[in-house]
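Of the protein chains in this complex, one is absent; all others appear in place.
Showing chain A:
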């Protein structure tokens, strides 16, 4: 497998490079101290596997994955075990290595990567997308390792808060480790609208609009200037 290493720490790149050199089936083609350089490289080169650090300045490992249309297999390498749940949301991630990486654990990760054929990976991605898109009015969110079903039309507000989103529904509120962009891709465009960089609203649930804010249930939500024209287009104005 042709692979690249992306990590802003030179020590980490050296260690992963050494671990790779002990595996005959691996060839490290390049190393990158940041994700931006790797994106340029991937635009011109095909590779099978990426060793990817999560914590990098400006552009995290997850941000990087979001930029890839057809991501290769990815093994995350991090000092932070807290992102494991988020990692499960990506089909391309085959393993999650916590630093300091031991040779034994590294070998297991490579075995996992080798046992995951790229084609079936693509197939599993399209299947999972289909399930989500054909499941009609339901959205499944991963909370504490449980997949919880949410009725999409009952969602009236989604708010981004750091690495989490708050999903508010008629009956209950949920806090999910995800991004606004990810949930936006799963919500129907005709019902939901991003009105601010931190908020998506259900247009059907608007009570009133005043200047640069909307009232939904008891929440007053800011509407950014750039999103206001699209909001106004959606309204059946008299």
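The definition used in the following text is that a residue touches a chain if its C-beta (ideal position, glycine included) is under 8 Å from a C-beta of that chain, and two chains touch if they have at least 3 such contacts; residues count from 1.
Going forward, contacts and distances are computed from a predicted model.
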{"item": "The complex's invisible chain, by UniProt name, from \"Cytochrome c oxidase subunit 3\", \"Fumarate reductase subunit C\", \"ABC transporter domain-containing protein\" or \"HPt domain-containing protein\"", "value": "\"HPt domain-containing protein\""}
{"item": "Of A:22, A:45, A:67 or A:111, the one touching the omitted chain in the full complex", "value": "A:22"}
{"item": "Listed residues A:12, A:35 or A:158, member touching the removed chain", "value": "A:12"}
{"item": "Hidden partner chain, residues of chain A it touches", "value": "8-12, 14-15, 18-19, 22, 55, 57, 79-80, 99-100, 102-103"}
